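First, the structure itself, so that you have it in front of you.
For this view, one protein chain was removed and the others were kept in their places.
In this document, chain identifiers A and B correspond to the written order of the chains, with residue numbering beginning at 1 in each.
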Amino acid sequence: MTETLKREEVVAARGIKVTFGAVKALDGADLVIHAGECIGLVGHNGAGKSTIVNVINGGLSPHDGSLSYSGSEIHGISAARANGVRCVFQELSLCPNLTVGENARIMHAELKGWNWRSRALSLVETQLRDIFPGHSIDCDLSIDDLSIAERQMVEIAISFAGIDQRPKLVILDEPTSSLDAGLAAQLMAYIRKFVREGGSVLLISHILGEILSTSDRIVVMKDGRVVADRVASEFTTRSLVEAMGNVVREQEFSRAASVRTGEPVLSMPPRRGHGLAFQAWRGEMIGLAGLGGHGQTEALLDLYLDRNSNWWPTRRGEIAFVAGDRSLNGTFPLWSILKNLSIASLGQLSTKRMVDRAREETLGAGWKQRIEIRTPDMGNRILSLSGGNQQKVLFARALATTASTVLMDDPMRGVDIGTKQEVYEILRSEAANGRTFIWYSTEMDEIRLCDRVYVFRDGAIAAELAGEEITEKNVLAASFSEGDAA
Amino acid sequence: MTLHRFLMAKPWIWSFAATIIVWIVTVLFTGGASSFGLSQAALTFAAFSVVVGIGQMFVITLGPGNIDLSVPATMTLSGTLALKLMDVQDGMIVVGLLASIGIGLVIGLGNYVLIKALRIPPIIATLSMSFIVQSVAIWSNRGLRIKPPETLASFATSGLFGIPNVALVALILSALAWVLLEKSIYGRWISAIGQSTFAARMAGIPVDGTRLVTYMLCAVLASVCGYLLASFSGGAALNMGSEYLLMSIAVVVIGGTAVAGGNSNIPGIWGASLFMFLVVSMLNTYGFGAGFRLILTGLIIIAVILLAGGRQSLR
Partner (left out) sequence: MKLSSGTVRLIIPAASLVLLLAAVFYMQPRAMSYTGLNLLFNLAVPIALATIAQMLIMSVNDLDLSMGTFVSFCACVTATFLQTSPVLGILILLGAIAAYAVIGVVIHIRDLPSIVVTLGMSFVWGGLAVLILPSPGGNAPVWARWVMTAKPPLVPVAIVASILIAAVTHYIVMRSSFGVLMRGVGGNDRSVERAGWSVIGIRAATYALAGFFAILAGIALVGLTTSADANIALRYTLLSIAGVILGGGQFVGGKVSPIGAVIGALTLTLAGSFLSFMRISPDWQIGAQGAILIVVLALRLALNRLEKREKSQ
């Protein structure tokens, strides 16, 4: 410990606060990374992991707190790059149409001048051999031609490579998500070597075995704060899961014992050929849990698109969808609130395919009152509403239909607590009336509202929890695999 | 402030204001003598642009990348085949009209089959289609130029209460299109698809079905326009559609329809069509040649798209 203190501070972030609207993404988080150490960063959804990564790599400026690179307080992506901070993102950030060497050329501006091709090639190839000895990647192929694992390997190699100076800090966000166990072990071994030679690594992973075996120090985040920051050897898988969970005793909810009568209204075979099958009965509220991006949204899309024709209008909609990413698959930005609300129910609002304005307005007025959309006029543009109220409109859109099943794709992301409570009430009463809800949520409070929960990991359903089993601890344990990658 | 918002909400007002100004300037120059003739000619020629423009507008409303380049070939083929079928007999007028509508349906279907089956962008699918359609037109046009039936020709060239009949037809079609766009479920659907195809799909809209209908509608309007134009000009010519390729896109853009999709506007097409014709006549009366006319047209299109602000205005 005393030795660590003497080392140079590569990045020091202290008391960082970041807010997105009403949501406090970071609430006074501290993260100091010294030269020559690997830090494991864990936490559940919304704990603030990706936000603090974005602050460190310069993509996001903190609203409060201090940030310094090697002691100097500067900001911005280029400043972070100049100080040797590199980041491997979860989404691929290479140019898919270029070859491996060409991508290295774009990422390393120093590679200019004559014969840059062979220098870029040897740079990447050396680095790839260092990290993944025995790999079989042809660096003359374009990224498109590589498998997903190979792409991830290339991206990692390009980030670790350095010409004039090697990177000081490499941030790896779920670097092993598509690598097999052997490759993951090679990467972990390389991280140890890199750290021994004086570099630093910030490692984010849902495989706790990797974190425990590779890191020197583990930082646990929760609700935008660092709740534990200790030497890795002081943790076990069990104590890590406990540290991520809520300290206060969980509130008890009274759940109606789910009554399963007859056939399930929705079912889906195990995804990707492994894990559990999915089934839902009438009137159930089913949660899809697990870390974000582990296949929950894809499962919802499959459920929806399989039951919805792309060619013929459906007479009676049996299934409705509430979007989470409003700008991507939710709102129609040019339209009024009313048109946004009624779009999925036009069939029942029209005679001879002509929309009846009067009936549409009645529907709008009813939902404006029921779900409390805060606007003076439903004819105003949807974008005039706050995010939370836009989300309410999307809920109203789905609930106003005759659909017996409603799919929800993490719809409460970034919505204030007041709105949430109002919507929960409506969902409860709708479920009591026999509607089935399939609810993907990244928030534990919402998962605990459900009757039954499927926990997703690596694209498939890893566990099913029902009734009293739905606790934060169980969900966390199922979403983090113990895996002993190293 | 309210005036500003009103103008922003009704972008077609600009094209009408411009049209009126150009009309006044032209009439003043000729001493008022030509005002009736000029208006007549403007209405007649604008009518053809309006009919194809409406079809193109429906397609452009579907969002970025959607465009129909087969419009001119469709017009030519429909005009040629319809006149051939009618063979100067008055009794065949309705049959000819039905035939040209049928041609439009087939071409629209073909366009969308190419887009969907070959997964190629509409611009290249409709282009390949237009090559084939053009060939069929050339093949069937061989021989003598066939005149339209007497009654049809006189209908197309005369007018009612001083308004040309073709303009009346265009007006009726515009009214129908307006109802379709503003009042029907279909109109809501194409607007939704244009704003966000994915969101439209997730709201339960049959996206492919709606797009297919739209491409067919565009082709039908183009073939009806070809039928009218051939009857008006006393016979079909192989290049009769060519100027309507760029024209159909230009009137949509100048008329205030969002190029990024989702927002369309029928009055604007009338304004833009009249404006385009009147600018030409104005420059002609002032003695400017075709060169200036074209340059001015291009600058107007660019100015309009710069003012409208492209995709940024969505945010």
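By definition in this document, a contact is a pair of C-beta atoms (placed from the backbone, for glycine too) under 8 Å apart; a residue touches a chain by one contact, two chains touch by 3 or more.
Worth saying up front: this structure is predicted, and the values here are computed from it rather than measured.
Q: In the complete assembly, which of A:D138, A:E234 or A:E425 touches the absent chain?
A: A:D138
Q: So one chain is hidden, and I want to know which residue out of A:E102, A:E360 or A:D451 touches that hidden chain in the complete assembly.
A: Of these options, the touching residue for the absent chain is A:E102.
Q: Per the definition of touch given earlier, which of B:L85, B:I132 or B:L171 contacts the omitted chain?
A: Touching the chain that is not displayed is residue B:I132.
Q: Even though one chain is hidden, which residues of subunit A still touch it in the full complex?
A: Those residues of subunit A that touch the unshown chain are 77-78, 81, 93-99, 102-103, 105-107, 109, 112, 116-117, 138, 140-142, 144-145, 147.
Q: Extract the touching residues of subunit B with respect to the undisplayed chain.
A: Interface residues of subunit B facing the absent chain: 64, 67, 69, 114, 118-121, 123-124, 127-136, 138-139, 142, 246, 249-250, 253, 259-260, 289-302, 305-306, 309-312.
Convention: only the chains that are shown with their structure count from here on.
Q: Residue numbers of subunit B touching subunit A in their complex, please.
A: 179, 183-186, 188, 191-192, 195-196, 198-209, 212, 258, 262-263, 314-315
Q: Report the residues of subunit A in contact with subunit B in the complex, numbered from low to high.
A: Touch list, subunit A to subunit B: 304-305, 308-314, 317, 320-321, 323, 328-335, 339, 343-344, 346-347, 350, 353-355, 397, 401.
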